[in-house]
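Every protein chain of the complex appears in place save one, which is left out.
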């Protein structure tokens, strides 16, 4: 009862990690947008595992099929259904996890909520569900492109190592998607070390949106910030989200915090952007800046104390090809969710004003 | 088009800072709950301005009227309408702000979105809208009480001064609602100083929920964390939210981060609570822990650079009785929104399982 | 949990027949519409009881207060709250109905659903709740007016007496709002007779919308027909709804039923309008035609067999000033709900297409 996100541009994901298939239905995509399955596959490939040595070597064969909503290469306004089959997923290796609750995972909470769960690879709680979010995000990006806007993202921090320089061109040039090549090198080393220790690392992803029109956001509960909060904290393994300066802004004074308005190049701008592109929950036209804290991968190949579903003490070691650090792969997911929020608010915003006919 | 929050327990707020009245309609409150307007007024009084020297001296006379949904002292299942009239609000003093955009406020973004706005005291974007959230939260608390759960909150940090000790009993004993009386003293001093400088401070509020049943949260977009994210970032002046260890968890290893399960006093527990009471977006039964970053008050009585609605450069000084620090007053709002999320998820959770009749 | 209607233009009603007040919150009304409380009061007065000898002589004093969402005479995009206080409602006369279930009313079903109910005048199930629907409808009409569309309605049938001629100008000239003055006379006589017999009559209301743009309706569940179905069957005492020829169309052949397209006066038209202005759930640009069956008033001052809340057999006679026929008063309610549906679909339709930028 919570598998949908969005009001006008609405996505509904379905599927389990080791079920026959998984997918997403996107409602509310306007008619008239050129859309090919390759547009979507491009983003899916950025999310896919097995991209590099720092991520899982498993090949999920995330090939998308587009089954509806597009006719002769253009969207029709009907729901767009995207699906990928889970080929070759070997679930026998999860048999030993059937009756044991892995720490840091949803095994225990799902068992308690539903009384019955698909234990294979996390089932519904698996990060594999983000496939559909990224697929929808590719369509959201198309909608935003029509408005002249785009979204991008990068790794800001891994294992406590923070980027110090920013060059957007560097992002996709290194394994960890960090805009600072020096920091990227340190991050890769840190991941290599933690992998040997059969442990894992977390980090911080940042996403930004450029060219967003002023006024996106629906007061008071569907403010831009609020929907970003929901979107980001619905991604597996996330534990925090910030807009603009975020928590650091709490330590400024009002004088330092307020972004003064000015006219720059003929447009209304702010001289600083502490607010991260949002005032009173509406976009300001400045760059939207979001940071998301990702916890370290819960699956580690070490003995951990836990209990069984019969409430007996047990030890569990999670064997398998898990990412020692999911942060680089989380980048396209965070971007996609930001795009999904913005596309929805962009379409919703069309209803915010009416031109009242002159009273002659 | 975003004035409602919640799916089963749903609140809809309405009203502007300087309009005739404001209020909230609460749908989906179950029948059978004893409810008096005093239960609600108690929480409203905690939110009210003019409670102390560190908050605004204005008396908003936030008296609630309860106009529906309760019959002979017990809820009927019908929507509950709560209203408060804005008495004596002097809006003439806002006349000079009619054509100028205050930095840090929604003046510019509202003007651009709607083309027409109520400039008096922020209109719809005013924090006065939180009246309805707190009123609804008082009812949400009643629902949670039936499940044996409760919510509380406190100030964790103001102006960079962080609490170092925790005594729940201290919270309501000091002006800033800080559970560390020593830190509280420093915070009060800092607010006094900043007030003299006609500047303002921000801070961090923490809210916790105790006794929450296991399994609240609706995967995958209405996870407990996700709805907390939306709820908190819909509160005015918030710029960040964390669950459990939050961003700090991003700097741990998986080994350190995972909370091991154990049986303690006959119940399933975790030995630590880094996760802040939520795994895979469902409540674990441990204490739910949320932190919210609040930016410093945007209204400061200093000259600030800005522009007018005619796009001319201007200087604005925001005169009025504004809180130099809203953090202490944000505590009941953060608590209320956490209660609203939890009450909604508690009621939604009732639909998650079915007892299938035996097949004899 | 069902007190709201609409997706973009959304109304939420609250209040009980004999509570302190009742009202409606309208979300999603675009900014920029001139709106005065008199615009709303005009429609409310058409719905009010005590308008004539054929309706109840009670004076409900349905005076609306507009508490938010309008600034200096123009809508701001914020929710519009409308309220009316229930003055002088004497509920002591309902005391004898506290423990008995009136046939044809919701007393039994509400008691079973909620375990606790406001028995005074039907409480939440009273037709008095339609006050808010009519108030919202007045605003919906404004939105439609901006699109050049309008809604009107009339009594088609009372007590089996059907209109035979149609003159729109006659509608508001007679007590029963019938466009056929001869039939109107017979209807009034029939109501007079049934009133003497302490019995009641039902009838059929028709509403039409003129000037509606082509393409309103959201396939496949929020089709124009589907939302009209929900809207009409949510009105108290309704038991049937038809679009266009309705059930009579079931008895035609395909040849007779299909409306051929033609170009007339330079516009695409159909030569007939069996479909009632809707094809495949989208408006065709032809007149939208809806008929609603209203059952006879359930409250009759005759002894009727029933049971008490202790499940004992009993006899109940419903004494009070009840309309012997609510059909004339239902006309503005049916109109309002049609306007509410159309305004919502009009605003939602704005998101159905996008202009893709040229690819030069």
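Letters A, B and C name the chains as they come in the text, with residue numbers starting at 1 for each one.
In the analysis below, contacts are C-beta pairs under 8 Å (C-beta built on N, C-alpha and C of every residue); 3 or more make two chains touch, one makes a residue touch a chain.
The shown structure was predicted, so the numbers you read here are calculated from the model rather than taken from an experiment.
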Residue in contact with the excluded chain [from C:69, C:137 or C:293]: C:293
Residue among C:79, C:106, C:137 or C:332 that touches the chain left out of view: C:106
Residues of subunit A in contact with the chain not shown: 1-4, 8, 10, 12-16, 19-23, 25, 27-28, 31-32, 65, 67-69, 71, 74-81, 83, 113-118, 123-124
In subunit C, positions touching the absent partner: 1-5, 7, 13, 101, 103-106, 108-110, 112-115, 122, 124-125, 129, 157, 159-160, 194, 199-204, 214-215, 217-223, 225-234, 236, 238-247, 249-263, 268, 270-271, 275-276, 279-284, 293-300, 302, 304-307, 311, 313, 348-349, 351-353
Subunit B residues touching the omitted chain (full complex): 7-8, 28, 30-34, 77-78, 143, 146, 219, 347-348, 350-357
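FYI, only the chains that are shown with their structure count from here on.
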Chain occupying the middle, per Cα centroid: B
Distance from subunit C to subunit B - Cα centre to Cα centre, in angstrom: 38
Mean-CA-position distance for subunit B and subunit A (Å): 25
Distance from the mean Cα position of subunit C to that of subunit A, given in whole angstrom: 44
Residue numbers of subunit C (touch at least two other chains): 8, 28, 31-32, 77-78
